[in-house]
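Only one protein chain is missing from this complex, and each of the others stays in its spot.
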Amino acid sequence: MTIADFYDQRVAQEAEHLTQLVISDLVSGAPNLAGGHFAAVVSSPAGAGKSYLVTSIAGNARDFTGGEGATIAVAAPTNDQAFGLVASIAERFPNRPVAFVPAQNRSLPVATSARPNVISIPSQAAATYPVVVGTLDKFGDAAGRGNLPHFRYLCIDEAYQADAAKYYGVGALADRHLLVGDPGQLEPFTTDDPGRWRGLPEDPTQTAVQVLLRNHPTTQNHRMPITRRLNAEAIGVVESFYPGHAFSSWTLPGVRRTRLVPGVASGEGARVDAALDLVAAHGWAWVRLPDTPVLTADPATVEAIVGLLRRLGDRAPEVASERTDGMFEPLGPSRVAVVVSHNNQKDILRAGLDGAGFDEIRVDTANKLQGLEFDIVIAWHPLAGLPEGDTFHLDPGRLCVMLTRHRHGCIVVGRASDPFLVDDLPPASDVWLGHDPDPILDGWFTHSMVFDKLAPFAVDF
Amino acid sequence: MTTPAPLQEPLADLAGAAPRAGWSVRGLSKWSTNLQCGTAAAAFAARVDLDRLLVGTDYQVEFEQSPFMRSRGQMVEAKVRENGYAELIPILRETLGFSTTEVSARNLKQGYPPNDRGLLLRATETRHIISEILRGDLTAPNILEGAVLEAHLGPYTARFEADAIGARLGPVLHGLEVKSWPVVDGRADDPGKAAEALRQLGFYLFLLRLLVDDLGTDPDIVSSTGLLVTPRNVGLTPLVGSVRDLDREIAIAQATVDRLPDVRDYAHVPASEGFGPVSAGGGLGVQERLDRLDALTDTFGTHYQTSCLTSCGNAKFCRAKLHASGDPSLCGQAIVRFLPRVPSLRRAADLGAGAPPTDEETTSGAAELLARAGALYTERAPESPPAVPGVA
Partner (left out) sequence: MNMLEALLVAQAHRDGRAQRSSAFRHRHFVEAPMVIVPWHLGAEPFTFAAIAYGSHPETFTLVVPGEPRDRQLLFPLALKLARWFNERFEAPWELRNTLTRGTWSFELAPTAPQVWVPNEGAVTVLGKLGRRLAYLPTEERPGGPPAADPDLVRFGRHLMFLARNASRAGQQLVLAATTVAAANWATEQTVGERANLAALDAWIEPPTGVHGFDAACAVEELSAGPLPPPSIERDVADLVEAFNEARRRGDRQAEESVHAEVRAIYTALSETAWQLTWRVMERERKWPEEPRFVAPRWASDIEEYSSHMAWMNGPAGGRRRTRQTVPQAIRLRASAESERAAVEAQEAISDPLHLIPLLLDHRAVEGTLVEYDATHREVKRGKRNASRVPVVTLLTNQPCLIPVGKELWWTEYPDRVRVVVERVERDESSLETRVVLKVMEHLDDADHMRLAPQPLCFTQFSTRVPWRTRVSDTIPWSHQPPGGEYDPADVEEVVQ
């Protein structure tokens, strides 16, 4: 097997070209905003290898300034994301130091902090390191206290998950900003009245990207044309989450393969096998349980998911991909996950899976699994068995996270009645005018499109 | 409304003496809030006005626009027209890129009789003016107020009165809607009304696209950017313009029209089982009318939801019927989610009090939770300090 057998060279080149362009613009592009400032946004589909872009910029920062201190601040919304950035920069550039400013009572995982080129520093020491990583909150707080130097560049990863308030704290850190993120994922949410500021420029709950583009419409806005995580077969469904944004899989069709020993021919077991065969062959299966009213933490759905996993285990699953050089290797339980919408669904499923001996299979809500990847994912559809759609369950970001965690295949589990929830007309939602996106309408149209695209992979239980 | 000859018979049977509804975007939008209700669909097909069907009974509901709203609306429209549209011109330039310094307007709200014939004449004139604009006729008006857009919706021909259509060079056609609620401190004062206005505007743009297509021109010359003109702050002026892309509202309009019920599907319903006997004009006593409605709703089906109380004249009747049967959807879908496969509220209360569950109630998981909730509540329920008189 050669690289040409696995990868779509054209899209890989386009992505690489864009990465180089973004880096050179950030470093030496003419200011594109008033006041001599520069800003660019890179929107990436799920699993585009954003962190590759961010680590490339951070790792090469030393070359831009000859190793001068405070060259680039690299920030992310959560501690885990910041830890991940430190680890990937340090791993890719083992000879270059990476400084990390930890939040109070938080420290890097031992495996990362033990690397010789990683150092945890107090914010006051940042001026001596070219590359400094931290969370937006930590940087914001330190900057507010005057404990951070001015950097040449600021790079924010997961910028669509950062809200305008978090971005505010670091806005003055540098005159040149690069915001990288995935517009399809769950946006930051507020427990406050969501209508309080909607439509107004001071809205602190809009995303960092929205506030930048709104105040500075001349900001460069790039679209990453690649997904490295998702297989080629996933694109047709997943592109629903990225209107107007064309992208392809890094791997060619048929590169990510899943193999199962043959299933049974008849009875209820045959339907379970049919779903598994579909996901093995096409990367998708849509299991539709009978139309009936259910609780949020529906015991029958738990039973169906446990049944699918048990049968999957029985059929000796193997996966082959570019990572295994095209050879089949057994699929371990740690490469399988179940993603849900509610904590009570998680709790009842966890109990069910533990009872069946699947304690290595990860179960979590979409919010928690954001950013992670598995080979096979079972998604408990957000609308499953609902009597009517609402803002939370229609959120296209939640469905997007659920349907973009996998490298090989995704089994969506819902109820036969679910598509009818978005078959009528969307309810009228409030409009404040101004700059005012409509999440209910977005969700309605996206869900409807996704149901249509999943239809060929449906199996009725 | 024009009703072609073959439609007359089922209409007459189904509607009978019931009060009839005209065509309006507001009426369409009310109907479309509940597409699962069979009775509302039948009433819509027969052009029966449900808001007036139960007049004279205890279930009669009033949905009337405030007279002050109407008069404020008229005053704002007059302000828009004042001094040769002096305030509108800069708004058109700034928000939609009109190059004009002058408005050449036609107002079809004036000079026509306020009846079906007037609407027909205005629709013809609208069509004529739009075709002039499409031909690039520079003498054609660039603001057409009170345009009437005619559409063939299923078997019906309906005419809808739009606020205004604006044409700029190109030509490019825009939808304009004048509303009397204000924008205060940068936002719509009433977000519900703003949403309603955008849906309306989307519907007009959809109809306008049909007209343009019918005139043999690419409907894409109808811009999906709509303009709302409203007062800013408390007074009637100054006016402010808000633009919005209405692609999705246009798609919703299309979807609404695709789902319109067809009266021909009800051709088999005898007049005695239609809306006529339910209405005051049917000549029956109140109880008999309600009995007929009970039978009619059993035949066509209903789907009560929380929005019914603010949009359907039959809502209180349906609510009473659900209350009598103890159907949980009476309190909205949120509660339904907690009582899967529990047939009634009475039954839910019994399960809470420890009644033995059926298999269905057990497998859904509801029975166990209700029993636990009931036991915990009984254990903790407060001694009521005030003596609240209750039902014996």
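For reference, chains read A and B in written order, and residue numbers begin at 1 within each chain.
Going forward, contacts are C-beta pairs under 8 Å (C-beta built on N, C-alpha and C of every residue); 3 or more make two chains touch, one makes a residue touch a chain.
Note that the structure is a prediction, hence the values are computed from the model and not measured.
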| item | value |
| --- | --- |
| Among B:27, B:118 or B:332, the residue in touch with the chain that has been omitted | B:332 |
| Listed residues A:24, A:215, A:334 or A:391, member touching the removed chain | A:215 |
| From A:140, A:184, A:263 or A:443, residue that would touch the chain that is not displayed | A:140 |
| Hidden partner interface residues of subunit A, rising order | 33, 35, 37, 39, 104, 107, 137, 140-141, 143-145, 164-165, 167-172, 175, 177, 190-193, 196-197, 200-205, 211-212, 214-217, 343-344, 346-348, 350-351 |
| Footprint left on subunit B by the chain that the document does not show | 58, 62-69, 71-73, 180-181, 184-186, 189, 232-238, 306, 309-310, 316, 320, 323, 326, 328, 330-332, 334-335, 337-339, 345-350, 352, 369-370, 372-374, 376-377, 380-382, 384-386, 388-392 |
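The rule is short, and it goes like this: only the chains that are shown with their structure count from here on.
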| item | value |
| --- | --- |
| Subunit B contact footprint on subunit A (complex, rising order) | 195, 198-200, 292-300, 385-388, 424-434, 438, 441, 445 |
| Partner subunit A, residues of subunit B touching it in the complex | 29, 32-33, 35-36, 183, 186-188, 191-192, 194-196, 198-199, 228, 242, 244, 248, 251-252, 255-256, 259, 305, 307, 329, 333, 336-341, 363-366, 369 |
